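Removed: one protein chain of the complex. Kept in place: all other protein chains.
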Amino acid sequence: MSTMSVRHVLTTCPFCGCGCNFYLQAVGNKLVGVVPDKSDVISQGRLCIKGYNAHAFVQHPDRLIHPLIKEGSGFRKATWDEALDRIVSEIKRISAKYGPDSIAVFSSAKCTNEENYLMQKIARAAVGTNNIDHCARLCHASTVAGLVYSFGSGAMTNSIPEFENANCLLVTGSNTLETHPLIGARMLRAIYGGAKAIVIDPRETALSRVAHMSLHQKPGTDIAWINGMARIIIEEKLYDKEFVETKTAFFDEFSKAVSEYTPEKVEEITGIPKDKIVEAARLYAKSDKAMIAYSMGVTQHSNGTEIVKALANLALLTGHIGKESTGVNPLRGQNNVQGACDAGALPNFYPGYQLVANAEVKSKFEKAWGKPLSDKVGLPMTVALQLAAEGKIKAIISFGENAMMSDADITHVQKGFERLEFFAAVDIFPTETTKFAHVILPAACYAEKDGTFTNTDRKVRRVRKAVDAPGEALPDWKIACELGKRFGAPGFDFKSPSEIMDELASVAPPYAGISFDRLENEILTWPCTAKDQTGAKILHVGGFKIGKGQFALSKHAPPAEETSEEYPLILSTGRNLFQYHTGTMTRRSPNLEREAPEPYVEINNEDARALGISEGDRVRVTTRRGSIAPVARVTDRILKGVLFIPFHYAEAAANMLTNPALDAAAKIPEYKVCAAKVEKA
Amino acid sequence: MTEFNPTILAFCCNWCSYAGADLAGVSRLQMPPNVHVIRVMCSASVKPEYVFKALSEGIDGVLVLGCHIGDCHYLTGNHRTAKRFPLAQKILNDVGIDERRLKLDWVSAAEGEKFQTVITDFVSQIKQLGPNPLREVRF
Amino acid sequence: MPRIGVFICHCGHNIASTVDVEKVAEFAKTLPNVVVAAHNMYSCSEEGLGAIRKSIEENKLDRVIVAACTPRTHEPLFRRNCERAGVNKYLFEFVNIREHVSWIHAKEPEAATEKAKMLVAMGVAKAALLEPQEESESSVIPVAVIIGGGISGLAAMSALVSQGIETHLIEKEKQLGGILKDIAVIGPEMKNTKELLDKMIKEIKCSPKAHFHLSSRMTDMQGFVGNFEVTITGDDKCSEKVKAGAIIVAIGGREWTPKGEFGFGKIPGIITQLELEKRLAKGDVPDNAVFIQCVGSRIPGRDFCSRFCCNASIKNALRIIEAKPNAQVTILHRDIMSYGTTAERVYRDAAEKGVRFMRYGLDSLPKIEKHGDGLSVEVFDETLDDVIGMSVDTIVLAVPMVPIENVKDVATQLKVPVDKLGFFLEAHVKLRPIEFATEGVFICGTARWPSQVSECIAQGLGAAAKASIPIREGKVKIEPITTSCNIGKCIACGNCVAACPYQAIEIIETDGKRHAFVTEAKCKGCGNCVAACNNDAMQQKGFTTTQLSAMIDALVKNAMEASQ
Partner (left out) sequence: MNDLGKKLTKMAFEDLKADYLLVVRQEHGDLAPAFISKDEDVGEVRFDAPYQLVTVLSRIYPHIPTGKIAIVSRKCDELAINELTKRGILDEKRIVKIGLACDGHTADKCRCPDPKPSKVDIGEPVKGIPEDPLVAKLMKMTLEDRLKYWVRQFKKCNKCFGCTANCPVCFCENQCVLGERTLVSEKSIPPGLAFHLVRSFHMSDKCIECGECERACPGDIPLLALRRMVHADMKEMYKFVPGDPKTVSPLLTTLEGEVMEDEHNVC
């Protein structure tokens, strides 16, 4: 009897930023299931529904299995050589004609650190532009910009297990139990153990329902309540005087700036009762282990960076930072959005957050990569797409981005793609975006390759190959190497992701101590600057590397688009538990699709009654940019006057509606607020 | 404070209890208007899931009415009914829902009066128990 | 999107006097997928049915709901109506707002209206999810079983065997003929019963298709239309099983025994009509007699008229006068029911021949006393406004006909309903007379209702005609309520196999996947497997989990809205 090969391959979840480890069960080349890793420090042998179904989409028949080249209105099968050569020759042609800055490269937070490193290297060293960006632009760009200002570093200051021991949780703009279930689980443990949670969100969430305080602010009014809390903390002398004096700067200016945010005024702006603001402020300030957690509800605003800074102000004011179970924690969305940023897939940073604008850094990288580099800061993805519509960006290479679903105002984005002279897309499935490509390359997914993801609490976690990629699909790092070589750039002949990590470690100080060898048996957290360190579990212990934490003078400003008579409701977008982002993977996972199969809009029951809409009705939601027809979910769990639509569904894409107004600093679109109307379809 | 007016769901089998209910109607037997009948072919086709669903969503009481044991139109159909629902009651009790909110009884096609009695008694039972506590519970 | 039409029936006053049908119709209009909602006086009338068909056409309806009486009687009618209008008949949903609402909540019109709305909402929710179905067929065993060898059963049997249908007749007594054995002549035409019975029995016995099981009773019945199995047990305790396609119930009734009324049982000379028949048959004719009508009937608790007793008394009064022209015969009645041309003529004839008819009221009952060897009767004559006295030797109590003692046993075995008096309930008095709601089982004769001999014969023939339909066709349509397995969801745990009372389910393998499989011909549609299935893989046509859940959801939704 010949026996079957059965493997349990330890790897990292490809969905959210929690970074749970689990075992993929493979029999022969078939993935049959997921077994949680009982000894995993993050998941502790538990997973969310997406984790349990992380094998389901991998061997889906829709997978791209060979390169495709556009022909007429469709695509034809092509060889790798032909497809790669076409990309390189087109990019070279356009670069020669319009200059390298007419080209943009999008990498992906779904790809590994190694792959992101190579993608930014292609942009910089092969194409010659800093126009490299990825979907971090759409989620936590404002966090990076904001927290770098406040603390010097734009990442979670604490580790995931620490949530469990906090005694005060201030959670805002995060539907944690749905979007980061295993972080949510730690929060639940804290709450059920007696910790006080303050959840501030326009919607009632699963977490807010068990929280000590659940407050609902009008979307786009966050700075008001945050500053309001700061004012109370200062007024009631609840702030950490010693910390403020020794570790921070600009307190006086800050103190003066927030003085106008009286509880009455805050109530008027936000709709949160003034006594609740006072209570929340006292609770947060008086707790000794207070953790702030936030997510896209904070960042996806046209003043997202300012809101992030305002939240950081609270931590600076109370000294709630740099300690066990105490800090400011942006919960990052994608499995490897932290890593993609770390690896330098940003227009203004080289790997390891080294500034493009810094000549010293530039020469360091020129030396490392053996090529002269551009000193011009690149374009954020959102800006690049807008410029494409204006005809100023001529070509895009996109690794796994699905901009036609994920970017604001899709109609406008489509114009950009249509105007491009050349567009190459690398993906695992055909997407709404690949339709516009001239060349599509089939990529291997997480289960089919080796590498690392850096999760939201900065742990560098191994991704291991469990099964072979389908057809001719190749891992992105191999595709990147092939492209790099064909561009004639040096330093693209890697034999394994391990070698790429070694190069990343050599150029990016936060990764200096990291190698695949060490990761085999150790948990490493960035910054891990030396081979004898395991990294910093908690950031800013004892103070800030930039010298002092900086108070910011964030001011409440109305959102870019306000409600009007025609568009009387505020539309907010986001995710649900069962689907993930543009749905490319989850909508092909039967158990996940079964849970949340159709596009819907959450609408307050009073609004619904006034509009004659009942549960399950097909409705039409319209904004100044477009119109979609989801199904109504009538609920009292959303604030009156507010709509919520998840953006997973191509058949009623929420981003047809969203406002592309950008945050001035971070260039993140205002996904969370735009003016809308709804009517029965 | 208005009087508590319970909403009750009843599953009646086509052959006995539904016919019994019809007979009660034909006989003009008066009873409280709180019970809403869903006709099924046999009490054995009533999934306990329906009961759990109905009670979880705030229905105050559920009746499952079948043919008398031995009289089942489908031979031993109601034997299963007789085993499933007592267990369902215990499970309700285990999570803290009064098991009297679920009642299984047998009504034959000739028992219009028994139907009347069962309905009247169950409605007063539920009135005594008060509203389903799950109506007020928000998960 | 489904297009649902909702039709609320007034049923004359039956529904509309309690339920505000207009309100219900208005409410129905607000329900999802409802395109049109209307109310009709009688939905089941040709006018009402036509209105529904017209609406189907005009509004392009693909689902129809009628909120009226019980589906157990009227569903076939409305289904056919849908079919006529081109809508698959299984896209029809019935909501019962008469038996389940108006009739049982007569004193609470508002609550009844609310409940009707709720039930309509549930029906609409289910209807939206209905799917068109096709009926399948099953073969019919070409044999009939008749229970009861009285005149009705014999009439049915003669009709069946003359069609060449194998027929088994079960009679609990040693002899055929039932009550008629004791009656010499029947009115109003004075027919000789012996001749009638003998002729009928002789004809039947000529047929090789006739099988008699005398001194026997039915002790068990299983199965369905086309495929029944009846266990017949003789007084000798020997049992045999007969397979049949149809069953006719003709178990008859019995004369009610007075409970001491007018001194019955205490005073000699007071007898019942049937006792008189026996005496007359023997030639034992009273010299003079008083008949008292409606004894034990048309009173609270037994408030019906047996209909044959007036004619019987007139017939026997004439027989007495004929035998003894000087006999004094008086009929004390509450109203004479001698309907029809012949009976009315005979009634007048009797009066002319000297039979005295006197009316009495319930508040002035005739007084009877023993008077020497004879009996004295005092009765208040409404016309004379005075008390009249009579001396007679015989007083005949015209008592009603009631069901036989063990009627409930028979009903239980057949799984058919009886009313509170114990008479069998046919599916519908007008639409489906002499049929039970249970297909393939029929009813005739006095087990159904007290009847005259001619009516019994007509019903017997009618039941035979109906029973012969499936037998002659050789097949019956099986209602599409069978279950099937969604292979994709099935994990072959075998719960359904264990639950099925008919061994209709087995686990088989298709393309390497093990799953349950239902043999449709064996499935009787009980749905036991549906409840046993933990995966929702087993589904019953017309009762899917989505459909029933939608009904629950509709109830929850409307109940919660109502309570707010």
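In this document, chain identifiers A, B and C correspond to the written order of the chains, with residue numbering beginning at 1 in each.
Going forward, a residue touches a chain if its C-beta (ideal position, glycine included) is under 8 Å from a C-beta of that chain, and two chains touch if they have at least 3 such contacts.
What you are looking at is a predicted structure, and each value in this text was computed from that prediction instead of being measured.
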{"item": "Chains shown that the absent chain touches, full complex", "value": "A, B, C"}
{"item": "Residue among A:Y23, A:F254, A:W477 or A:F494 touching the omitted chain", "value": "A:Y23"}
{"item": "On chain B, residues whose C-beta touches the chain left out of the figure", "value": "47-50, 52-53, 55-57, 68-70, 76, 79-80, 82-99, 102-106, 133-134, 137, 139"}
{"item": "Touch list for chain C against the chain that is not drawn", "value": "488-495, 498-499, 507, 532, 534-537, 545-546, 549-550, 553"}
{"item": "Hidden partner chain, residues of chain A it touches", "value": "1, 3-8, 10, 21, 23, 25, 27-28, 30, 32-40, 45-49, 51-52, 177-178, 181-182, 184-185, 188-189, 192, 206, 209-210, 462, 520-522, 576-577, 590-591, 594-596, 600, 633"}
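The criterion applied here is as follows: only the chains that are shown with their structure count from here on.
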{"item": "Chain whose average C-alpha position is farthest from chain C's own", "value": "A"}
{"item": "Euclidean distance of C-alpha centroids - chain A vs chain B, Å", "value": "51"}
{"item": "Mean-CA-position distance for chain C and chain A (Å)", "value": "72"}
{"item": "Geometric centre distance via CA averages, chain C-chain B, whole Å", "value": "27"}
{"item": "Chain B partner contacts - residues on chain C that touch it in the complex", "value": "70-72, 96, 98-101, 103-108, 111-112, 114-115, 118-119, 122, 222, 408, 411-412, 415-420, 425, 437-438, 481, 499, 501-502, 524-528, 530-532, 540, 543, 545, 548-549, 551-553, 555-556, 559-560, 562-563"}
{"item": "Parts of chain B lying in touch with chain C, wherever the complex brings them together", "value": "5, 7, 9, 14-16, 18-34, 36-42, 44-50, 53-54, 57-59, 67, 71, 73-77, 80, 84, 108-110, 112-113, 116, 135"}
